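Missing here: one protein chain of the complex. Every other protein chain is in place.
Showing subunit A:
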Amino acid sequence: MIRFEQVSVTYADAPAPALRGVDLTVPEGELVLLVGPSGVGKSTLLGAVSGLVPHFTGGRLRGRVTVDGRDTRTHKPRELADLVGTVGQDPLAHFVTDTVEDELAYGMESLGLSPDVMRRRVEETLDLLGLAELRDRPIATLSGGQRQRVAIGSVLTPHPKVLVLDEPTSALDPAAAEEVLAVLQRLVHDLGTTVLMAEHRLERVVHYADQVVLLPGPGEAPVVGRPEDIMAVSPVFPPVVALGRLAGWDPLPLSVRDARRRAGDLRARLATTVPPLAATPALPPAPPVDRPAAPRTALTRLLRRRPQPTPATDVTAVTHLSVLRGRIEALRGIDLTVTPGETVALMGRNGAGKSTLLATLVGMVEPSSGSVTVGGRTPHRTHPRELIRQVGLVPQEPRDLLYADTVAAECAAADDDAGAPPGSCRALVDELLPHVSDRTHPRDLSEGQRLALALAIVLTGRPPLLLLDEPTRGLDYAAKARLVEILRALAAEGHATVLATHDVELAAELARRVVILADGEIVEDGPTHQVVVSSPAFAPQVAKIMAPREWLTVSQIRDALAAGAAAEDPA
């Protein structure tokens, strides 16, 4: 169905080709997953299928790409529109019209389908993707997950033979992601649609794939094979595979179900070991003021003003908070306290009010009732300059925080904003993001690097409370692991962290406490291991495999096994 013959793509002004020597055949009716670390050319490869590379992006494509016999060299993207449906990373950039129903019909209108057919397919697709009650809604008012579903629906309606999806589930909550993937599987099974998708969250998709295409590094030829075989060698892999590799299972399990069947003896080996209660290394949370802060060597000296501690040790206290957004009550009766050094994961479906809660904590949204204090201050009445020393938020889109055209200028501005001595931000950048030159333009950084830079800027004010909104979107496993390390170190220094995230694996790695929001109310608040293990939607893969024992991460099991081995050896 899709055939790449010796394809290489070089963008204008690029020193090296983004893709080189790609030979690839995707048979009809298969679900093929494209994996690899960030920046290896996954998006370029996907773009080549729809013809947007090189017709739209420019650059030079050598070799031949054919889709169902049509050569992309001679067929423009619009002439492939009836054959290939493409959804890019940002669903907002995909929309042409302004209401859901019109958006679903747009592609069919362009192809000239008859009104009857259009009507029927729109109704089918509304049901298929669960969008029926949103049909008249303006797209601007939808939540992220709803937008993603509309974007997928809008390319499904022309019944393309090939679907190309770039990170279709990374913005979705676990349940919505399951829905979307179930739809994709149905398309593959029932309609014989060929699906080619790239995704960082392998734990969600790898077991659906018929084939995996691994791009090991920039400019390297792809490796194609069965998912089990590729996962054995891939530099990126989901926790279930990590566990399989650790336990030496062969063939590697890809789904929780496979792994559970294999995990009998592992469970037996660990039967006597008690899982550590908290995911983070058990450190007593110390209030940041009392500690001389040994690990923050250079940075400590740079601090002029320390955050003033509240008499109570809580970094933030939220009582009976309600927030109205327009006519919608976004939050209702929220009570939450966070103590220094604590890491709290805020979870819940798209649109549950997570971002609103974070926005309230930094004073961007005024509570309609109840009270919020951060470091003893009321955020929305505090001057921003003052507030950034109490609380820092890394927004969903870290690039919003970056204005300057070089990293150095950005750091200088951050020092100035926070009233920190010159060089403090740069020192943080060196710590979080080594090997980035001062002269790099922030927009040229990869997603992970940009996040680290934004984090460094926010941390320049040394806020005792750090908020992160969906930090792992678009990050590969390596970048995620670095983020986990960084955040753990910050927690050890006494920073309290609140993460709003859909990434259950991240929450399991980092958080000591999980708060689940639904419809603007807190429905669950407790230690991570209790909350996530009891909930099928929010349980990480390891917890599902090891249930009913409360193991959450591969590293816990690795440590426990190592400790067990060490204990056995002397004996």
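In this section, contacts are C-beta pairs under 8 Å (C-beta built on N, C-alpha and C of every residue); 3 or more make two chains touch, one makes a residue touch a chain; residues count from 1.
The definition used in the following text is that contacts and distances are computed from a predicted model.
Q: For the complex's missing chain, which UniProt name, "L-lactate dehydrogenase complex protein LldG", "NADH-quinone oxidoreductase subunit J", "Monoheme cytochrome SoxX (Sulfur oxidation)" or "Cobalt ABC transporter permease"?
A: Of "L-lactate dehydrogenase complex protein LldG", "NADH-quinone oxidoreductase subunit J", "Monoheme cytochrome SoxX (Sulfur oxidation)" or "Cobalt ABC transporter permease", the absent chain's UniProt record names it "Cobalt ABC transporter permease".
Q: Of the residues A:41, A:88 or A:448, which one touches the chain left out of the display?
A: Within the whole complex, the residue contacting the unshown chain is A:88.
Q: Just name the one of A:45, A:61 or A:105 that touches the chain not displayed here.
A: Answer from the full complex: A:105 touches the omitted chain.
Q: Sort through A:48, A:195, A:372 or A:388 and give me the one touching the missing partner chain.
A: Counting the whole complex, the residue in contact with the absent chain is A:388.
Q: Could you please point out the subunit A residues that touch the chain left off the display?
A: Residue positions of subunit A that touch the missing chain: 50-52, 55-57, 76-82, 84, 86, 88, 90, 92-99, 101-102, 105-120, 122, 135-138, 140-141, 154-155, 158-159, 322, 324, 326-329, 359, 362-364, 368-369, 384-388, 392-393, 395, 397, 400-401, 403, 413-414, 417-418, 457-458, 461.
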